[in-house]
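Heads up: the structure comes next, in structure tokens.
All protein chains of the complex are present and in place, except for one that has been dropped.
Order of writing sets the chain letters: A and B. Residues in each chain are counted from 1.
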Amino acid sequence: MITYLKILIDSPEFLAQLIINGLLVGAIFALIAYGLALIWGVMDIINFAQGEMVIFGGYITYTLFYQFGIHPILTIPIVAVLLFVFGLFIYKTVIYRLLGEKDIFITILATFGLAILMQQLMQAIFGPDVVTANPELGMQVLFDGALIISNIQLVSFIIAVFVAIVLFVVMKYSRLGQTIRATAQNPRAARILGINIDKVYANTFAINAALCGIGGSLVVMIWTIHPFIGLVYTFRSFFIVILAGLGNFMGIIFTGMGISAFENVTGFIIGAEFQAAVIFCMLVIILITRSIRARKKRQYIH
Amino acid sequence: MITKDKQNTLIWLGLAISAIVPFLFPNHITLLTYIWVMIILALTWDMLGGQTGYTSFGNILFLGVGMYVCAVVQRDMFSSGLGRFERVSEVVVNLNVSEYFISLAVGTLSGAIVAVVLAVILGSGILGMRGHYFAICTLGLGHAAAEIASGIDYIGAGSGMVTPLYPSELLIGKEEFYYYAFLLVAVATFFLFRKIYQSQFGLALNAIRDNENKAESMGIHTTQYKIAGWSISAFFLAIAGAGIGNVIGFIDPVEIAFSGPTFGVWMIVMAILGGKGTIWGPVLGAVILYSAKETFWTYLLGWDKVALGLLILIVVVYFPKGILGYFKDRKQLSNSILSQKGEE
Partner (left out) sequence: MELLNVKSVDKSYGGVVANHDVSLTVPKGKIVGIIGPNGSGKTTLFNSIVGHHPIDSGEIHFNGKEISSLTIPKIARLGMLRTFQQTHIYDKMTCVQNMQISSDIDANWKRIFNPFSKEVDEMADELLAFVGLYKKRFLLAGDLSFGQQKLLEFAMALMKKPTILLLDEPTAGVNPTLINGLIDRLRQVNEEKGITLLVIEHNMRVIMNLAEHIYCLANGTMLADGKPDEIQNDQRVIDAYLGN
């Protein structure tokens, strides 16, 4: 471990490399985290199956790539649509029953059950081995080899940012976005004004599913996935949302990128196989610090 | 409902039957042993999950900790490897009778103590917040523990460890020994938990579940109660883990010690199906679900884990109060109606 730390200290270009790589892929995590925040803020649903929906999207891209020869990047719109429909389906069958549930643990346990179900279904269908859908795009060599950026990471970043911008515009200016925000602020008033709350919630959940799907497509292009890696993405999304705060769009983007960079660096020092452990410790430390600070100033974490 | 005297009679009857069952069904001893194991797992989950209202997805941590600590003590206690931290362990240790049982006892106790310490340390951090943050934190617990355990050579890294061979010269065979051991632990857990739930401590846990804000505003040290509850669960989970490691014969970090699908998720479904927040609920859930699992699961051939996920979903969404919860509600409702009728 010390050796790796020394490497970073001795060659700051390598550190910069890790950080930039982290920032690039962090946009993907930010997107997934935003979806989580969206349904949490609008519908008060804490989705423990977020990561599994991401991986599901990844598997669809993988299947389309290897079975039908469609280029992975081109699968993204297909995955988005398929996951949107999937989101509507899950809403109608599971989520709809959880709305207005005062006991937040029912929601948590139900989405947790959904996560287990999806994990096992994916294992049964796709097998337990890791898969990837790397489109082999090559890389950019900058600054005389001091900085190497793989093109797929660059492309992913651009796509993620593009989706984020589209999302931002939709949420702020479109009719759908406005009804979603109105419902989030005051569901009863929205209903009185004639807004179909059920449709709003269904669409919100479906949008989240689509975001997860897009994230998953990008993820499977850059790394490998397997049916049980969803947990890591769920956990990371919670981490980002808790750190940045529910309503903070830009905050989530920056936090997502920041966390990813940090993860990359620590992953290099400690070892990539401790991925989940690192995120876990980070989350626990941050929550504890917050708790202590809040208690001193008479505030509570909600 | 059943009076306390009748309940106790039924319990003694049940215990008597349980004591002779290994002789009636000698081929199914391991299965029966696991029923006692699951009862312990479901009861311990329920202390925080059902009685306090704090869902934990990470109780598996303590199971695995108990497993590993006990196995290490058993391996190293009489072969002077303890504390040397350099062994890689495909070594199968041969112990004589007294060494076996002494190391088992010491190992089990050590595992329980380590688990409690862990629960206190972790709990001080993550139990100071509201329940959903706790639930989120525990989600990563098992996975993180598995990762860390996979990286430590002293405990076998990814390959795991083996537990010592049961002394073959004894009259009581390995299966019988662990059956009765687990029966005793399960019964002890049950009676202890029942006493706790009838005490001031138990009502405090329920108060946290029903209205944590109110409990705090009345000055109750809610965090301390939660940590204590989790520690008690950790203690018994670790004991169970130590036993499981020996029954199976080997441990590995991903499939066995910190395995969600094998133990971690089941303990939750069992407690909920039986009726969380009651003393008999988890017991009922464990017995029913585990028996059903062993009987029918093999017919599902590969889709059994999918069925597990579906089962959780259905139970949580449609039967969140579980079997006993349903009956408890009906009884309380008729009580209320009778009481109010008495007023008019």
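Everything that follows uses one rule, which is that a residue touches a chain if its C-beta (ideal position, glycine included) is under 8 Å from a C-beta of that chain, and two chains touch if they have at least 3 such contacts.
Everything numeric here is computed off the predicted structure, so don't read it as measured data.
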| item | value |
| --- | --- |
| Residue of B:T3, B:N27 or B:Q200 in touch with the missing chain, whole complex considered | B:Q200 |
| Identified contact with the non-displayed chain, of B:N8, B:N213 or B:S334 | B:N213 |
| Of B:T33, B:T222 or B:T278, the one touching the omitted chain in the full complex | B:T222 |
| Touch residues of chain B, complete complex, unshown partner | 195-196, 198-201, 203-204, 206-207, 209-211, 213-222, 332, 335-336, 339-340, 342-343 |
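By our rule, only the chains that are shown with their structure count from here on.
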| item | value |
| --- | --- |
| Euclidean distance of C-alpha centroids - chain A vs chain B, Å | 32 |
| Contact set on chain B toward chain A in their complex | 53, 55, 57, 122, 125-126, 128-133, 135-137, 139-141, 143-145, 147-148, 150-151, 261, 265, 268, 272, 302-303, 305-306, 308-313, 315-317, 320 |
| Residues of chain A that touch chain B when the two form their complex | 46, 48, 94, 97-98, 103-106, 108-110, 112-121, 123-124, 231-232, 234-235, 238, 242, 271, 273-277, 279-281, 283-284, 287-288, 291, 295, 301-302 |
